[in-house]
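Only one protein chain is missing; all other protein chains are in place.
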Amino acid sequence: MVAGAMKTLTEYLWFETQKKRELVRLTDTVAQLVKKAGIKEGFALVSAMHITAGVFVNDNEPGLFDDIWEWLEKLAPENPDYRHHQTGEDNGDAHLKSLLIHHQVMIPVTKSLLDLGPWQQIFYAEFDGQRRKRVIVKVMGD
Amino acid sequence: MVAGAMKTLTEYLWFETQKKRELVRLTDTVAQLVKKAGIKEGFALVSAMHITAGVFVNDNEPGLFDDIWEWLEKLAPENPDYRHHQTGEDNGDAHLKSLLIHHQVMIPVTKSLLDLGPWQQIFYAEFDGQRRKRVIVKVMGD
Partner (left out) sequence: MVAGAMKTLTEYLWFETQKKRELVRLTDTVAQLVKKAGIKEGFALVSAMHITAGVFVNDNEPGLFDDIWEWLEKLAPENPDYRHHQTGEDNGDAHLKSLLIHHQVMIPVTKSLLDLGPWQQIFYAEFDGQRRKRVIVKVMGD
């Protein structure tokens, strides 16, 4: 057990992906922000600030990326008939993909490092890109 | 980086929806609780206390709500044959919908405000309503 004074750090990561759908690895950036926050023990929230993007933790393996995209398309397919499209949007599937993959993760921080398993990597999942979008990283600890 | 003394606030929101399935927007209520907690920087956990409900962040758009309900019903359909129904329950689908949409979100708090993107709204998703159920809001920060 460790006791101390609370510190927080808040930073916003901006993305403008070249493709409509893209995965961006965030692990190193989040680790640097934890270092900048100067905490030893705590949590780092990594959370998409848009409703057509996700953040998840999984393996950094390109074959798996293809499997994930194919799976997301199967479970939350592009479809011209979404009612959301009556607003003029065409990204109904991106909303559902965001709900499926979830939009945030909480990373434990131990001894100033991201306390991830050996294969765990943090990813930003863009489901409706080619425009500027943000992720918040909020670190809290002591 | 900001350092200070930790504060917490815990409140329970009660729901008794008129329909079996319903979405309830929580954003303003959570914002008021953050104000009441008196923190500047921290986190607000919004978490269903039942296993047949969810909490998610997405767009406040009625057409999308219909898309979400249709999608949830497709991926986790009502079905009389769930084994869970041998206990006398009839809400097996509500458990699966809760797992799919997830039962909680963590909202970052920055400068005393919910640090959400422009379209992000917090929703309670009732999958088996018409009875009293709760959501916990727990705020922690400084």
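Miscellaneous remarks
In this document, chain identifiers A and B correspond to the written order of the chains, with residue numbering beginning at 1 in each.
We adopt the following convention: a contact is a pair of C-beta atoms (placed from the backbone, for glycine too) under 8 Å apart; a residue touches a chain by one contact, two chains touch by 3 or more.
None of these values were measured; they are calculated from a predicted model.
Looking at B:Leu13, B:Ala31 or B:Met106, the residue that reaches the missing chain in the full complex is B:Met106.
Within the full complex, the residue among A:Leu23, A:Val105 or A:Ile136 touching the omitted chain is A:Val105.
Within the set A:Phe56, A:Tyr82 or A:Tyr124, the residue that contacts the chain not displayed is A:Phe56. Listed here are the subunit B residues that touch the chain not shown: 5-10, 36-38, 43, 45, 47-51, 75-76, 82-87, 92, 95-96, 98-100, 102-104, 106, 134, 136, 138, 140.
Where subunit A meets the chain that is not shown, the touching residues are 1-6, 41-43, 56-59, 61, 63-64, 66-68, 71, 75, 100-102, 105-106, 108, 110, 115-117, 119-120, 140-142.
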